[in-house]
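All protein chains of the complex are present and in place, except for one that has been dropped.
So, chain A:
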Amino acid sequence: MQNQIGAPKQKLSFSDPKVRAWLFQIITIVAVISLGWYLFDNTQTNLQHRGITSGFDFLERSAGFGIAQHLIDYTESDSYARVFVIGLLNTLLVTVIGVVLATLLGFIIGVARLSPNWMINKLATVYVEVFRNIPPLLQILFWYFAVFLTMPGPRNSHNFGDTFFVSSRGLNMPAALAADGFWPFMVSMVVAIVAIVLMARWANKRFEATGVPFHKFWVGLALLVVIPALCALIFGAPLRWEMPRLQGFNFVDGWVLIPELLALTLALTVYTAAFIAEIVRSGIMSVSHGQTEAARSLGLRPGPTLRKVIIPQALRVIIPPLTSQYLNLAKNSSLAAGIGYPEMVSLFAGTVLNQTGQAIEVIAITMSVYLAISISISLLMNWYNKRIALIER
């Protein structure tokens, strides 16, 4: 006779957690799908009754309105698709300028907050506490309506050495135009960078093998200056400058940064820098003082201690929150809708939506652009973060 030992035959019962989990998930999925279907069905009926045809055909139609700033050629007869590209480029422009400037300013203020100098320390604290507690939209409106629009007109503009002019029309500055030596200069830059990389590799290899250090930084800097300079001497200057001139009531020639762009980048930079400063401060503070002491007792000077011991460890703490600040800046660039700078939201989700009435398509496109930007920035930063992460053994 055999003893039948084993689990009793499972019956489907509500007291089995697995069964409950399945049941619960099925109910949730059904609920979500039916909610989606309900909304979709309502939308269909509403659209039919209002006589709106859905679809992306409207992108082909001619837009018929002017845009204050476009990085690519644009005329009023161009299509909505081109308007979309212009909006996207303007968003990216603000984001890139903002990220660079906010990082610079943020690092300076963050380091200043750790300064042993009492005055500098307190000034940086005041900066951070003032600017991070005022809504970014308010700061944008302030810069735009209270600062830039109240500037004098082009004829009485603030003149900075006859090259930069700040007026109610924005910032006029010299334009850099490609001259004869432009392409040879670019080639020489590439050559210089390749040379620097090769030099650094060789120097590192020698350092590993013999322990003899090499002045990588100075030699690299020399390469970067000498090769392009030689090239410029032979082929002529790579750029020529076109000065802005006052003609009639406005400036001609040169580049102009419209006041909307100035107000937006300034406000976003100042706002985001306050947050970045706090991130930098906490990152540097997270490296314990023992690390500095250990480095000094090994005979490292203050410079290498900072570069090889403190900063690499601080960066690990700084990078993840810094990423989310960059993301916030990209998303906050949409606040331009408040002052009418022609970027994604004000141009596409504002003007185009009003003109075409294609609410669903326009909002869907706008949202997916921001999702794409968000996801790509976070992927990039995750990759970087993984590279510098502490490898625990």
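In this text, a residue touches a chain if its C-beta (ideal position, glycine included) is under 8 Å from a C-beta of that chain, and two chains touch if they have at least 3 such contacts; residues count from 1.
Operating definition for what follows: contacts and distances are computed from a predicted model.
Trainee: According to its UniProt entry, is the unseen chain "Homoserine O-acetyltransferase", "Phosphate transport system permease protein PstA", "Amino acid ABC transporter membrane protein 2, PAAT family" or "Sarcosine oxidase subunit alpha family protein"?
Mentor: Of the names offered in "Homoserine O-acetyltransferase", "Phosphate transport system permease protein PstA", "Amino acid ABC transporter membrane protein 2, PAAT family" or "Sarcosine oxidase subunit alpha family protein", the absent chain's UniProt record gives "Amino acid ABC transporter membrane protein 2, PAAT family".
Trainee: Considering the complete complex, identify which of A:M199, A:L257, A:L300 or A:A359 is in touch with the unshown chain.
Mentor: Only one of A:M199, A:L257, A:L300 or A:A359 touches the chain omitted from view, namely A:A359.
Trainee: Can you work out which residue in A:L71, A:V96, A:L114 or A:V130 touches the chain that's missing from view?
Mentor: The single option touching the absent chain is A:V130.
Trainee: What residues on chain A make contact with the chain left out of this view?
Mentor: These residues of chain A touch the chain that is not shown: 21, 24-25, 28-29, 32, 39, 42-43, 45-47, 49, 115-120, 123, 129-130, 132-139, 141-142, 145-146, 149-150, 331-332, 334-335, 337-338, 345, 349, 353, 359-360, 363, 366-367, 370-371, 374-375.
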